[in-house]
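Heads up, this is only part of the complex; the chains shown haven't been moved.
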Amino acid sequence: MSQAELQLIPRALIHGEPLLEMPSDLYIPPDALELVLETFQGPLDLLLYLIRKHNLDVLDIPMAQLTQQYMSYIELMQRNRLELAAEYLLMAAVLIEIKSRMLLPRPPKLGETEIDDPRAELMRRLLEYEQMKLAAQRLNDLPQAGRDFELVQVLIERTVIERLPSVSVEDLRIAWMTLLTRAKVNAHHKVRREELSVREQMTRLLRQLRHGEFEPFENLFDHAGGIPQLVVTFIAILELAKETLIEITQTETLGNIYVRTSRLTLE
Amino acid sequence: MSEQVASPSNDLPAVTAPEGVLVDVAQLKRIFEAALMTSLEPLSLSELKKLSDVPLESSRIEELLQQLAAEYADSGIELNRVASGWRFRARPEMQAYIERLDPQKPPRYSRAVMETLAIIAYRQPVTRGDIEEIRGVVVSAQVLKTLESRGWVESIGTRDTPGKPALYATTQQLLDDLNLRSLSELPALEEMGNLLEPAVQQDAN
């Protein structure tokens, strides 16, 4: 199994030898099964795993055995109501078809048995996929700039026009994506479009309240933006209050509401 | 360039760390060299100390740096001490030549700068502490300064907690430079997470 596969599977399971033996006499916790499923890149990957695991001969695939094992997985996945990519079901159909064609008596054609082998196409695909799978691992093992070595970049002070680095939205996306995938960031910081507009409003409000004085609540809303805008602004005000960045006061019931930054010192 | 090449006679005695452990001076200088060359921002003595496997006194490190600087005396770059630490830079007289190169290749911001910008853009308003929490490392003043002087980030107040940390937000200028009308036009990125292996794997590798 590749590193990626090994690591995706809960440790307790890999150490206790194969977790993917025969599903009938094996208990896989439903959560783990989902990981197992994610481990495979698709039906070809699963088939390859079964073939390599059981040391089957690629040139003479025992279709009955392979199909049976493949179907056990499919059943196990379905029994656990895991959403199965259509490709897995399609492959099941292909396997059954090959198996049944092999059961039919074939007209004896001298010297052409190999071409007629219903397994030939499957074998070709498996080998081609495996070749690429290995290539991907080797590619990933090559030292990568930034990951395995750093590029030299020495400062140069330019006298003429200073050229500033240009940044695109894409760069920003990549930077954030990198952060998201690290540690627990993913779990804590969900970013959605709506939330971003709230964040934007929070910044706008803080800027507006920069003077440090009380501001009438109504002044904080921009009516031109329509109802969604008002809602977003309102959420932003609540969020700012939650983060104790602003103070909201109302001197009398039903009186005017005033907002100011919470003793926010301005630089 | 390591000292073997520059001064074959090696007039430098092996540095003895406080504990009396022998330090491989040549190797340490190579490490300093690589670290200084790949960092756009100056490295402070305390950062350089982290590069040594055995604790070293600041004076020892400075001695090594001065030797390293001397080795570059005749080269196109020089190792200088500046306010916040040590850094290599191209000699001023090289500028005229280097500027002949196509300015088509604009410089890039370091990962620290880009990640800090991303955090400020997506989580604003944030304090430096917030940024450090998300990045998991200290954010140097240089990084924020770079973004502020570019006009992309500004302090819009302080948080009412001990120390009154400054709150950072992105500016209209950033949106203009990115050709966006509003922050909500920034890509939503949750779905991208699964294209990368989980963090756990990096430890394992």
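Just so it is clear, A and B label the chains in written order, and each chain counts residues from 1 on its own.
Please note the rule applied: a residue touches a chain if its C-beta (ideal position, glycine included) is under 8 Å from a C-beta of that chain, and two chains touch if they have at least 3 such contacts.
Because the structure is a prediction, the values reported are computed rather than measured.
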Copies per chain type across the entire complex: A x1, B x2
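One rule holds for everything that comes next: only the chains that are shown with their structure count from here on.
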Touching residues (chain side chain A, partner chain B) in the complex: 3-4, 7, 146, 150-160, 163-169, 171-183, 185-186, 189-194, 196-197, 199-200, 202-203, 206-207, 210, 243-245, 261-267
Of chain B, residues touching chain A in the complex: 34, 37-38, 40, 77, 87-90, 92, 94-95, 98-99, 103, 106-109, 111, 114-115, 117-119, 121-125, 134-136, 150, 155-160, 164, 166-167, 169-170, 177-180, 182-190, 192-193, 195-201, 204-205
